[in-house]
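The complex appears here minus one protein chain, its other protein chains still in place.
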Amino acid sequence: MVGAALVVLPLVAIVARVDWAHFVPLITSESSLAALSLGLRTSLAATALCVLLGVPLALTLARTSFRGQRILRALVLLPLVLPPVVGGLALLYTFGRRGMLGAPLRELGVDIAFSPTAVVLAQTFVAMPFLVVSLEGALRTVGTRYEAVGATLGARPTTVLRRVTLPLVLPALVSGAVLSFARALGEFGATLTFAGSLQGTTRTLPLEIYLQRETDPDAAVALSLVLVVVAVVIVAVTYRGRGSLMGRTG
Amino acid sequence: MVGAALVVLPLVAIVARVDWAHFVPLITSESSLAALSLGLRTSLAATALCVLLGVPLALTLARTSFRGQRILRALVLLPLVLPPVVGGLALLYTFGRRGMLGAPLRELGVDIAFSPTAVVLAQTFVAMPFLVVSLEGALRTVGTRYEAVGATLGARPTTVLRRVTLPLVLPALVSGAVLSFARALGEFGATLTFAGSLQGTTRTLPLEIYLQRETDPDAAVALSLVLVVVAVVIVAVTYRGRGSLMGRTG
Amino acid sequence: SGPAAPAPVGDALSGTIVVYAAASLTATFTTLAADFEADHPGTTVTLNFAGSSDLATQITEGAPADVFATADKKNMAKVTGAGLAAGTPMDFATNTLEIAVPPDNPAGVTSLADLASAGVTTVVCAPQVPCGAATAAVMATAGLSLTPASEESSVTDVLGKITSGEADAGLVYVTDVRTAGDAVLGIEFPESSSAVNTYPIVAVTDGALAAAFVEYATGSAARDVLAAAGFGAP
Amino acid sequence: MTLSLRLRVDTRDVDLDLQVAAGETVAILGPNGAGKSTLLEAAAGLVRPDAGRAELDGRVLFALGSGEPDRWLPPHERGISLLAQEALLFPHLSVLDNVAFGPRSAGASTREARRRAAEWLAEVDGSEFADRRPGGLSGGEAQRIAVARALASEPRLLLLDEPLASLDVSVAPALRRMLRRVLAGRSAILVTHDALDAYTLADRVVVIEGGRIVEQGATRQVLERPRSAFAARIAGLNVLAGSRTADGLRLPDGTGITIGDPAPAPLGAPVIAAIRPLAVTVDTAPAGRATDAPVGRTTGLTARLDNTIRGTVHDLEPRGDVIRVSSGLLSADISPAVAADLDLAVGDTVWFRFDGADAVLYPAGTGSGHQK
Partner (left out) sequence: MTLSLRLRVDTRDVDLDLQVAAGETVAILGPNGAGKSTLLEAAAGLVRPDAGRAELDGRVLFALGSGEPDRWLPPHERGISLLAQEALLFPHLSVLDNVAFGPRSAGASTREARRRAAEWLAEVDGSEFADRRPGGLSGGEAQRIAVARALASEPRLLLLDEPLASLDVSVAPALRRMLRRVLAGRSAILVTHDALDAYTLADRVVVIEGGRIVEQGATRQVLERPRSAFAARIAGLNVLAGSRTADGLRLPDGTGITIGDPAPAPLGAPVIAAIRPLAVTVDTAPAGRATDAPVGRTTGLTARLDNTIRGTVHDLEPRGDVIRVSSGLLSADISPAVAADLDLAVGDTVWFRFDGADAVLYPAGTGSGHQK
């Protein structure tokens, strides 16, 4: 249980450092609340986007085989290894006003960078691997036997997907989404670089924490505690690990 | 496949920006190589530590049930959501010279600050959730039926663990370790805050990239390409998704 | 948030501008913006704080900034060099280095030379960032060579190591010591005058509001706010 | 190796009490969902009963809610091997290593364990699969390997849950023979749906219905003189319950049945007559004809067909060289020629006839070894 200690002790240390007298005014300040609410909204949107884009991706990786599949899988995992700041730069080069897609999009009147959309995009970029990894693993573990049964009972592939595959991996999908949400909520580097840090528009809680640290490190710690509590509550409520669906006669 | 595009396009954008003429001298510069080799070594150590500490933790979460288990699980996932800088601060408060554990350790002559050990610690802190999440999910999906069979064949719990449980979840263990390694390799914020940044001692590649960015963003991008390539190669070689072990008669 | 709507000719200032300012200006520019809004009702100043080089990159990538204030001339030059500035940068503040030690000063540091002695764990900025360049300059002036425990990538990180007691001493800006309050003890040293860091500001867009803010930031009212934070006059 | 086992699993409505003597093999018979697998799983330590107590050779396996402090021995310390209804071969080990798992766990060296595994593999005629992964086996092949794996762990008590269910007729007899050899002198509990398994392998039979023991006794006794309807069905016997008369028994509807060699039961006592369908014949008229002798009889005498019972045909079922004619009360196996002759159809009224000498009569009460 050294492992648990390694994770839990630093959190205890943070809690111990919080200056509780200033805590309530700090976290109820306008800028904190704005940052928190922005962060929650963009994270939700990013999670939805992760599910929307990640489910087909995970299905492709788990259920088909094609040349270059391993490369694709490695690429999908990249945002995990890329320092977020570099991720932000990459996004800027792609969706920025002068970026590969950003420039043509701008011609069409769509301006992404430095808007809440950019925050969502940055969060989706860093959070999607979590969903894909969770889901692909579960899809492989569940195997294709139940899907085969469904097909012989006359279910079309879409029906099989909807009524067999997704329900079977639902616990993994939920836990993947929760992980994505948590990662999106804590996302900092890519957002700062790609979306900037405008209060109420793109300044999420982690950015607010970063700024607070410039002026008052203790306030930053206190604020990050808010982030921690929000995340713990969400994770504890929704994430149960993947349930064991395989009964005795499974 | 919009999902894949969202991840792949920014990478293409990065590659497109690289100034190839300066590329080779840049990545073979002493500081780059030192950072890369330090990063690889500390990431390997961190991965080993993650496996060592994470496996018991995942087993506890998947195979036992106790009050507060959901809270523990949420706490274990926290480093995912914590902005890395805050994570670094938390580590500082714990293992730093004046930290909860750091101060007593220092009495004993162990000084972690500004050493590669600190880097490993920071990387382990942020990377362990990946291992725990992968492994716990796999443990639950595999279920306990094979373990029960092993026990009725007379295998002691440790034998069951070694000869049944771990081999069954080996693919998940490997993929979890790879994810942890990737995350450790890309770790930046916690390292910067907790371990500092000294060439050859604590400055890993992401930190080097961050510094380069101050003077020459394009060089930073080029350097991050090295990180990307290293990560892609490692992930593609070792990570295959969790293999479907359940055969027809499984 | 698009660029500022141009203020109607001959009328009072109104509209919104976005100010990109170096992170070390967070406290002062927040005050300045509030004061400016109070002076000119109907105007809104939105602030975007990040590292100077971050901001420079964002602006060269087309970020919708109206005003840009950096902590050094190098990053300003990136923006002006790209032809993105609407005027000539004006210096509005300076900053010098100071030795920062934990309040109890465990290593008993009193002078710059102490930073180079073996028993003192010193952290400084990396030469790539402005405070690191300044550090190199004062060291050269003093004829000292340092073996730092860490070369951080920002002043905040140096300060963080000192407030946490991780390091015995470090070189940061006067303003940082001021902001940190009781958490650190500042020790002035004579060589600091050999590396004065200058803060320039420039309007990025043509609007009257942007010009007015630049003028305000370089004016005397702003001078008082900046001086209170420890900034020197340009 | 004596086992005493008492257990209650409330969620599955199971409440059983069972003893297995040293060296004895007990067959458990019963309908689907009766609680047979539950019994084995509780003995092996995979299901935790709500209450109960089990002892193997004086060692307490579990004692739950029975006054004394609760005890629970983990599965691996029980010395009990369970061959479950599903093969559950370890997917990550080769077939040989699956079988070697037990010996290895008992401390044998890899080489020694493999050697012993190879022997057991040969016993189940599975040597050719040694190097394969279980995923590449057919259903019956996997089942055989699972049998070998359970035996290789050389348990003190062996639990077998339908070990021969998916085996083909070409290996089942050989495997049955092997089990007979292995089980001789070993304590074992065997769940089966096949009377043949009980006959060949078991010393004693326990019949479970609805989570309760409804009948038990020596194999031949239960299967030749069944008291429960289920045991009769497994044994393939017709049973007629009634009250003892001077020359046989009287059915509840008043029909008198004459039995050759009546059981020692007082007049009026409840008795049961059992008779094989092969010894019963069918006619479409109450008076018999000369040709319709029963197809098979265990007695050497010429059939007298002195008993006649009226019934309605519920089912006609071809069964190899005979056709089974069933009414609610009786079944008769008649030859296809006779069936064609009679031109039977479901719903017809027929008369079942048999020789009292082919039936056995016995008391319906709780006789020796039997219990209700």
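Here are a few things to note about the model shown:
As written, the chain order gives the labels A, B, C and D, with residue 1 at the start of each chain.
By our rule, a residue touches a chain if its C-beta (ideal position, glycine included) is under 8 Å from a C-beta of that chain, and two chains touch if they have at least 3 such contacts.
If you're wondering where the values come from, they're calculated on a predicted model, not measured in any experiment.
The hidden chain makes contact, of the residues D:L167, D:V239 or D:A359, with D:L167. Shown as candidates are D:G140, D:G217, D:G248 or D:G311; the residue that touches the absent chain is D:G140.
Checked against the hidden chain, the listed residues A:G3, A:G54 or A:G150 yield one contact partner: A:G150. What subunit D contributes to its contact with the hidden chain is residues 30-34, 36-37, 85-86, 137-141, 144, 162, 165-173, 176-177, 193, 195-196, 199-200, 223-224, 230, 233-236, 276, 278, 291, 293, 295-298, 300, 315, 317-321, 335. If you put the missing chain back, the residues of subunit A touching it would be 145-146, 148-157, 159-160, 163-164, 167-168, 170, 245-250.
Convention: only the chains that are shown with their structure count from here on.
Rounded to whole angstrom units, the spacing between the C-alpha centres of subunit A and subunit C is 33.
Spacing of subunit A relative to subunit B, judged by their CA centroids, is 17 angstrom.
Residue positions of subunit B with contacts to 2 or more other chains are 89, 93, 99, 145, 210, 213, 217, 245-246, 248.
Counting only residues that touch two or more partner chains, subunit C has 57, 160.
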